[in-house]
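Just one protein chain is left out here, and the rest sit where they should.
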Amino acid sequence: MRQDHIISAKHLAREDIEAVLDRASAIADDPAAYSERHAGTLLGLMFYEPSTRTKMSFSAAMKRLGGDIVDMGPVEYSSVQKGESLADTVRVVEGYADALVLRHPSEGSAKMATEFVDVPLINAGDGAGQHPTQTLLDLYTIRENAGLDDLTIGIMGDLKYGRTVHSLAYALTNFDASQHFISPESLKLPRNVRYDLHKAGSSIKEHTQLDEILPSLDVLYVTRIQKERFPDENEYREVAGEYQIDTDTLAAASDDLTVMHPLPRVDEIEHDVDQTDHATYFQQAHNGVPVRMALLDLLLGGDQ
Amino acid sequence: MRQDHIISAKHLAREDIEAVLDRASAIADDPAAYSERHAGTLLGLMFYEPSTRTKMSFSAAMKRLGGDIVDMGPVEYSSVQKGESLADTVRVVEGYADALVLRHPSEGSAKMATEFVDVPLINAGDGAGQHPTQTLLDLYTIRENAGLDDLTIGIMGDLKYGRTVHSLAYALTNFDASQHFISPESLKLPRNVRYDLHKAGSSIKEHTQLDEILPSLDVLYVTRIQKERFPDENEYREVAGEYQIDTDTLAAASDDLTVMHPLPRVDEIEHDVDQTDHATYFQQAHNGVPVRMALLDLLLGGDQ
Partner (left out) sequence: MRQDHIISAKHLAREDIEAVLDRASAIADDPAAYSERHAGTLLGLMFYEPSTRTKMSFSAAMKRLGGDIVDMGPVEYSSVQKGESLADTVRVVEGYADALVLRHPSEGSAKMATEFVDVPLINAGDGAGQHPTQTLLDLYTIRENAGLDDLTIGIMGDLKYGRTVHSLAYALTNFDASQHFISPESLKLPRNVRYDLHKAGSSIKEHTQLDEILPSLDVLYVTRIQKERFPDENEYREVAGEYQIDTDTLAAASDDLTVMHPLPRVDEIEHDVDQTDHATYFQQAHNGVPVRMALLDLLLGGDQ
């Protein structure tokens, strides 16, 4: 690992990504070999926003490596309420831990925080900004199920506001992937994202209908279309309904199609899909543990 | 242990109960022998409702066995706020832990959750439903102090709404216990509970006064009468006052009487009782640790 901190998926080179995914595979194959590897290490958790899966899987990851956590707890119960700046809080908390995980509502906050600390810091989501460990577990799930090269992936739903989707799309430019973006007109990829993907030499196509591209996909990555994005509820219902998946939809898909979703889902994927071999979203969530173990292991010097 | 999950005290057979209580005794006698028994095991805590003693004692139990916890935290800070179903949340969290503890406000939720997970799940209270680990620690406390067979127990207070009381009463039908229920008319045992107890062949009697039965009791189990159950406060005060215990009340009791309470108490038991040998309610709370250790040990394969 050539990095001291993990701030953005955009700044992860192919070799960094592969180092993490390879380590994650090794861990998943033989977790017992890693169970005491970072005994005595404390990971500081600083979550300024609610989180279930990210926080729990970081906790599980550190503990599965033999270490432990020190949790700042909900921000309502912290010194932040007394007006302390983020810069001061991270400088205090780094004295209690060997590495930090930060989720904060302000874009750029994780990057800023790294200027004040000497221990490794991992961005666990900074507002509309980056959430690189989500991207890494997405990539790991794709690699395990479909492979990252010679990949045809469909990314569907809210492509305008979804930070998860943008990070994943950038990261896939490191690989030989054909990316298909499926969304209503009003929720298309932002122009700057499209520009960056083109510039990175990626093969991308945009669609408003899933059915025209579904049969050729190896992976379908579904995201939620949020009601709040629409001026009135009727319009929302009409649009959202078109981008819902059920077993009927998937009849036209390849038998090997991998269906992913960052979760939580509301009704983008009907429950009848859960029973099929396509459903990979719970496995995807579970992959957060080996991937975060791998990242912690590499940042904490586990490759020495 | 013949069960994969612990959902209801009603479904615990005598041999299951005794397996847990015997293991709890063994643990209490020699805790050091168990202190590394489940090293590396992670217990997922999912508390959708406030809890002090249940949550802390499950944490302590897992840690006293050498394991650790992964805590979902207060539900206000979780994905539940984004509309995720309980079925989805448990399927995610099972990937972070080796066993789950669930407290949820909806009756039947724990049973439902077991249909979605492969790891052992323990019901830590589902609304008006079951709270089997409370029953097990109650049984353990009775066995340690008075014995479970040839037992005369008085159960007093709110017998209509108290899930703790119903579970305990059902569980005691597995043993040779005479059960006396003491309550105001308006808070008597529900007819269906009475019916089930009769059907199970249990010897039960109902009373409105404690004094007529107190001298013959081995155990007096006191529960709180809640103000909210009464249409007006005066009526509440009058009724509640009759079912309060102090040292004067206990003058008529056997020297060996064991007084229990699931806690928290408000004023059902006066503080002067705390100093007497009758007072067993704090020990009862503490017994939550060895009993939950025993249950975890058995569910996690500690009998192999």
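Here the chain labels run A and B in written order, and each chain numbers its own residues starting at 1.
The rule is short, and it goes like this: contacts are C-beta pairs under 8 Å (C-beta built on N, C-alpha and C of every residue); 3 or more make two chains touch, one makes a residue touch a chain.
In this text, all values refer to a predicted model and were calculated from it rather than measured experimentally.
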- The one of B:Ser35, B:Ser85, B:Thr152 or B:Gln244 in touch with the missing chain is B:Ser35
- Note on the structure: Touch with the missing chain holds, among B:Thr41, B:Ser59 or B:Thr258, for B:Ser59
- Spell out, residue by residue, where the missing chain touches chain A. 40, 42, 44, 68, 70-74, 76-84, 88-89, 91-93, 95-97
- Chain not shown, touching residues in chain B: 35, 47, 50-53, 55-57, 59-60, 63-64, 68, 74, 263-266, 282-283, 285-286, 288-289
